[in-house]
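All protein chains but one are shown in place.
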């Protein structure tokens, strides 16, 4: 299972990154490059959709944390969409639920963003 | 995947053995016991239905050959139902297509049996 | 079910092979389906860690994975060949005794530590995952390398 990474930017400037497959030591570089690439292009508000992620390990977590640090350097944000219990568990045991905003859907993330503006 | 082995005897004295799963060094003993058991019960006309066999190796072939020898000692028969190309291939490369009667269906095997009587 | 030993060259792709193997052997050993996910993830983490350590220090040496089951417990041991005091990647697990006592629930990353890049250290995250998922973990740092020994109960 390889990793598929796609992205699009909504009208209100949120860049949604769809990730599909296994994020591990083998595939994480692909996601890392995508995040770096987006930041280089001036996209600082990122929402990573994890609903189709089948496997996530600490290499994947590390890439997400690295992305978060990058966008924060530009006053940006990196939040997640994730409802899968087995994936959430990994954020929970590493304490990263406190570091990432985690939403139930892209819509919910967008609503909250509007509310916060 | 474990091996499931079931059997029933038709009115005209043919015992059909349904085999489901993988026949390999791990599971072949179960099939061997079934064949020995049937011969001990006086069932000498056996038809092994291989349509649900997912994997067959030489241990499985050995058990079938052993069964054939046992029923032949009682003027019996052991034939097969098999249409799966990957399973047929194994009989072909070991030359055992010449040793076993191989049929497309249980019905076909029954017809031929009646014809031969 | 006795022992399966695997050595694989230190390549990321083989971490996937290792996950596949550990899952199959654990299943056959009678580890329940609900635990298999944790076994796969924890052992995968340990293998990733070892592969990364080898890539930095001894890319030509294979990583070892040993699987045993005794009817009551399923055990996986991942061994690297990077001596503990010689490996940047193992700094996070030195001193070793500290790790099994990692708060399995929720390690705290203060915004500060986070800002300093602490949480960015994948090795540390990996150990938090292992500590959080393995029923029992032991980490041994020897002059030969680091051994991570994890185990889980068998059966319901």
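As written, the chain order gives the labels A, B and C, with residue 1 at the start of each chain.
Convention: a residue touches a chain if its C-beta (ideal position, glycine included) is under 8 Å from a C-beta of that chain, and two chains touch if they have at least 3 such contacts.
In this text the structure is predicted, and so the values were computed from the model without any measurement.
The shown chains contacted by the absent chain are B, C, with contact judged over the whole complex.
For subunit C, the residues touching the absent chain in the complete assembly are 1-9, 11, 13-14, 16-17, 20-21, 24-25, 28, 62. By the touch criterion stated above, the residues of subunit B touching the omitted chain are 22, 24-26, 55, 57-59, 61-62, 65-66, 69, 86, 90, 92-99.
Criterion: only the chains that are shown with their structure count from here on.
If you average the Cα atoms of subunit B and of subunit C, the two centres end up 46 Å apart.
Contacts with at least two other chains are made by no residue of subunit A.
Multi-chain contact residues of subunit C (touching two or more other chains): none found.
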